[in-house]
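Complex shown without one protein chain; remaining protein chains in place.
Let's look at chain A:
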Amino acid sequence: MPRPFPGVRPIGKPFWLMLPGVAWLLVFGLAPVAFMVAVSFWRSSIFGTTPDFVFDSYARIIEEPLYLDLIVKTLRMAALTTLLSLLVSYPLAWFLATRRGAWKAVWLVAVFVPFWISYVVRTFVWLPILGRNGLINQSLMALGITDAPVEWLLYNEGAVYVGLVYVYTLFMTLPIYLALGRIDPKLLEAAADLGARPWQTFRHVVLPLSWPGVLSGCIMVFLLAVSAYVTPRLLGGTSGIMLGNMIASQFLSNNNWAMGAALSVTLVGIVGALLLVTGRWIGIAEVFTGGKK
């Protein structure tokens, strides 16, 4: 390989330049995970959690249907949230990507501004909307559609979907919007020229070319939803509880760190395995390489 700067003597490969990045990964990435894995093998009793190497917590997860059921339910809720987000986001991303001129900026800002607000606050706003005396119930009663407030709007699984989709939808919209924006409009004309009706153009050109955006959006939303804590806590009541709430209560109220850690490790393991399996099937490599093979 020719030297980029003739006359400048190379001083060996400067591995030390990698140091900050590697240090960051070790301290903030690997160390906490390693610690969590270690804690999941500790022994817990009514007196608290003590360092050890036992499989008690994992055994309980497998033996007690309470945990397994909650894991399955959490995965199901995350999957459904992802699907709902996709259904909301694709048309929204398409709308944004096809705007032109000054209005495009206006629409983009309109979509993105709410996300400058903390997601906790954005979750809270559903309380006065869905609540017993909330906006929807007031409207329904004012219009004479119902006589009494509808009780099932809040504090159940459905309300959690509303909150999660609303809070995380942008993580789906953004990558799809970017992928759509990269599609050369001439390709749509070429498809039409070759006899493709609009839906065929969508099916055979737009969808495949935006697929990497769809995948990264789905992965993002799924990962966020599967570890949701605030939204089910605020909107879900007892029936809308998710694994994140269970893990938090192990640490905060049950004082059972080992169990909390074991549940976390289990979730990470399952999600990682899911990503690996589906990755083979849908070409996940493209998501992380920007669509280049």
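The rule is simple: a contact is a pair of C-beta atoms (placed from the backbone, for glycine too) under 8 Å apart; a residue touches a chain by one contact, two chains touch by 3 or more; residues count from 1.
To be clear about the criterion, contacts and distances are computed from a predicted model.
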Of "Sulfate adenylyltransferase subunit 1", "Tetrathionate reductase electron transport protein", "Spermidine/putrescine ABC transporter ATP-binding protein" or "Caffeine dehydrogenase subunit gamma", the UniProt protein name belonging to the chain not shown is "Spermidine/putrescine ABC transporter ATP-binding protein"
Using the touch definition from the top, which of A:Ile61, A:Val205, A:Met246 or A:Ala262 touches the missing chain? A:Val205
Residues of chain A in contact with the chain not shown: 184, 186-187, 189-197, 200, 204-205, 208-209
